[in-house]
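Complex shown without one protein chain; remaining protein chains in place.
We just call them A and B in the order they show up, numbering each chain from 1.
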Amino acid sequence: MDYPLQLTVNGVAVKRIVEPQIRLLDFLREDLGLTGSKEGCGTGDCGACTVLIDDEPHHSCLTLAVEAEGAAVTTVEGLVTDDKLNEVQSAFVSAGATQCGICTPGFVVMATAYLRDNPNPTDDELRMGVAGNLCRCTGYDTIMTALHSVIDGKVELIEVAPEPQELVPEPEGEL
Amino acid sequence: MAKVVERPQEKTALRVANKPVSRIDGVENVTGATKFGADFSLPGMLWGAILRSPHAHARIRNIEYAKALEAPGVVTVATAADFAEDVVEPTSRPHNVFAGDFALFLGEPVAAIAAVTKEDAEAALELIEVDYEPLPHVLDPEDAMKPDAPAIRHGDGGDIDRTEMSFHSSVASSAEDLDESGNVSSQVQFSRGDIEEGLAEADVVKEGRFTAAMVHQTYLEPHAALAHYTPSGDMKMWVTSQGQFYVRDTVARLLKLPAHKVIVQGTAIGGGFGGKMTLLAPIPAILSKKARRPVKVVWSRSEELVAANPAPYSVIDVKIGAKRDGTLTALQGRVIMDTGAYPGSPMSTATMLLGSCYVFPNMELEGFEVLTNKVSVGAYRAPGAPNSAHAVENVMNWVAQALGMDPVEFRLRNAIKEGDRWPNGQPLPDVGGVEVLEAIKNHQVWNTPLEQGSNGKPRGRGMAIGCWSGGAGGSAATIKLEADGSFSVLVGTINLTGSTTSIAQVAAEELRVPLEYVSVHQGDTNEAPYGPVAGGSQVTYTVSLSAAAAAHEVLRQMKGIAAQRLGADVDDIEFDDGKMWAQGDPERYVTYRRISDEAVGSTNGPIIGTGHGKPARGNPGFAGTIADVEVDTETGLVTILNLVGVQDAGFAINPLSVEGQIQGGTIQGVGYALLEEIVYDEDGSVRNPGLLDYRLPTAADVPNVDTVIVEKHNPYGWKGTRIVGEPSIVPPGAAITSAISDALGIPLHNMPLTPERIVMALRDARSNGRSNGEPTS
Partner (left out) sequence: MRRFDYAAPTQIFEACALLADRGDDARALAGGTDLIVQMRERGRKVPLIVSLRNLEGFKGISQNADGALTIGAMASGNEVHHSPLVQKHAYFISEGAELLGSIQIRNRGTLGGNVGNAAPSADAAPPLVAAHATASIVGKQGTREVPVGDLMVGPGQLALEPGELIQSFTVPAQPAHTGTRYVRHVPRREMDIAVVGIAALVSLEDDLATIKEASVVLSAVAPTWPHATTAEQTLRGQQISEKLLADAGEAAAADSRPISDVRASAEYRRMMVDVYTRRALATAIERAKTAV
């Protein structure tokens, strides 16, 4: 059976017909081509599929697409504003908090929501707050460094695809 | 942040190498733009699903799939019958895509379906009728070694495929493959001196029997592959794998296609750690060939945990003797390694590594690789080494304690050095074991006495070291000078560990331009020069050499052009910052951009250089861990208070990336030590096939890792580089279990030390009247 579905994804109104067994994760990845949300487990155990539903972090792998009817969904692709990475994204890049990068989208979405609600956590609270997001590569060290730099307000926002600077200036004195 | 122990050599002239650089692909990762295996799709694409054996051991009498073919959406079904007999190697898991006459473990693929949707493919699996005759199965390797144990395999003989192990270790395996002796698939022995005499000479002898659980690499991205067999007969593939050429060769062989017609693009890879090679790729390939449509298959996490290729369970006996002055006299060791249903485990490496860190004048080591009806094992970051280190390093600490010696001093006294031999007789080049031990000895954590907690919970400290030989495969790289004076580098290796960034650093350093002038591209198997599997820590080690060679070739051509233009001798050309000039006259120069222009019209033609080769030899990397723990003796819960990871990187091309490797490997070691274990039920099924019960450490379970990078120059690597990826996982399991042992005052022998194992060990020790006594065995 097919169901009509209306929602907004990253600020854009979307209308589609879906089958009820389609998970929000499948809908985002396959119907909308937003492959930033990842499937690490499909059972709520890894956090790689985390998206914001009405501003709250949810597992898109445990959410039926039809259950997101009327919701505002934000994926990792929707975190960039005015051509700048958000604070958490920028901090991840600067701190080298991504290795393979597969956990990164979910981690960034989760941490963005967590730090919005808890701007001043202790290190332990922070670790508990993001414990639903597994990372196998980093050992979490650089991720924590990145998030602490957000907490300390020390992040410079990074521009997405900046205008390339001219490489070799036309030199003087060249032969 | 890492403390780098500086080599005395001056490094001031370095431009971008040896400087921390965050990964070039960072922005792509944080925006979700990076495309991993499952992120590729094609119009008209079908989805594949895999039918797996529900029996740990069974004869397959018949497979009937006519009904499945009629099901909605189903396009094709593939089974073992689709592969020509002469390409199937019964003893090689990658070349045995589907179970043939026998299913040897629960979860072994039996058939696969391609259908229009995932749901259609999965639903149709139930319509395949397989006639199984269940056979007796064995799950425990020690049971499997008994003379009356049922045979795991069925007279299939054949050479054992050790390809994947060879990626990880350049050390020759001297294991004998055994066809005739029941379920022991191979056996190895190393001996030196006279073990009995060595033990007799010793004033202190300690021994123990250690088990290490089967653990999963648990890369967070499950296996995924997309195959498209085009009308012109090209097999185009997008695969998440550590080695695109290995995938290509395997698929070409299995499908009897010419290598150049199998075009594999290795996608961004969401972690591999040795476990992501070519298990899945042949399945979408055969389905696509049959369906003549693109087919994608993505494994679920439970398929990963049940049927991928985890790291082996092992039982290791170790006995070590030393004289009162701390000199080692003897090492006796015996390794039993559970290889699962296919041979190819790191048994011989694990056996040899028992004797790899210290000089033992007398030793006797033997190893047995044993078949069982479990999933076959694969490589996981320094395969076999954490198991070995767990056994040896714990016993070393017991010996040190019995001698009343500091465990670091004891190790320093016996540490292996250049010219000493490994158990296989191979003399060592200049290794950094001593330097790693010195770094531990000088570390602030090591020099700060462990304070007892206020809550009455006992605390303990443990240290361990370990080493890994690493791979040293052949590789190649191509560099082009572009029109504006920038460079593009083409490689065929997978960017697994941020190696792309390091390679860019190497090229920029050699070409003397800023990092932004260099881009590195990973081409598909037809575009790119050959690259080794991203395993064995070898990508940066080997590709840095070929990238440097390619840069030298490019510079040679550029100098020719510059010399002409400057009217100077080629040998007098100097360069930096995108300019070349004649020695002594830097005011008159030509830019790289001008050289590029000029070259196109010259007899040289466009500037392009390829470098290829293989490091003269591998050179082991050493690592060490200090762990401080606190134990709740009532519940067995362990809190790690301090974790220090020390590693010799030779020359850290990108210290940020080296540091990340140390941290990641150390925390994987925490998983080994405390949490991770694939648990089997009696029927051969995995009882914890999900990430809730197969427990990776979360951020809340681990402390920061205090990292120290030691740089002991390796004459065989680019500017002294050594393998980096793997050694960090070797010692943490040993150090953490040893710290727990220290806290409780009892010997402990298992990994992982789950809360239950700790509580039960304490209870047993109490009932034996020995708690808080000296750890002995």
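Methods note: a contact is a pair of C-beta atoms (placed from the backbone, for glycine too) under 8 Å apart; a residue touches a chain by one contact, two chains touch by 3 or more.
The structure displayed is predicted, hence computed values, not measured ones.
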item: Candidate in contact with the missing chain, chosen from B:Glu64, B:Glu129 or B:Glu756; value: B:Glu756
item: Options B:Leu675, B:Val730 or B:Ala743, residue touching the unrepresented chain; value: B:Leu675
item: Touching residue (missing chain; options B:Thr34, B:Ser288 or B:Thr698); value: B:Thr698
item: Residue among A:Leu7, A:Leu34, A:Val66 or A:Ile158 that touches the chain left out of view; value: A:Val66
item: Residues belonging to subunit A that touch the chain removed from view; value: 1, 3, 19-21, 23, 42-45, 47, 50, 53, 56-59, 61-64, 66-67, 69, 110, 113-114, 128-129, 131-133
item: Where the unshown chain meets subunit B, residue by residue; value: 119, 122-123, 300, 302, 634-635, 637, 674-675, 679, 687-690, 692-693, 695, 697-698, 700-701, 754-756, 759-760
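Convention: only the chains that are shown with their structure count from here on.
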item: Touching residues (chain side subunit A, partner subunit B) in the complex; value: 19, 21, 29-30, 34-43, 45-46, 48, 75-77, 79-80, 85, 89-90, 92-96, 98-105, 108, 124, 126-128, 130-144, 158, 160, 165, 167-168, 171, 173-175
item: Footprint of subunit A on subunit B - complex, ascending; value: 20, 22-23, 25-36, 38-39, 41, 119, 217-222, 268-271, 273, 298, 300-301, 484-486, 496-498, 516-517, 565-566, 578-579, 587-594, 656-657, 659-660, 663-668, 690-692, 696, 698-702, 704-705
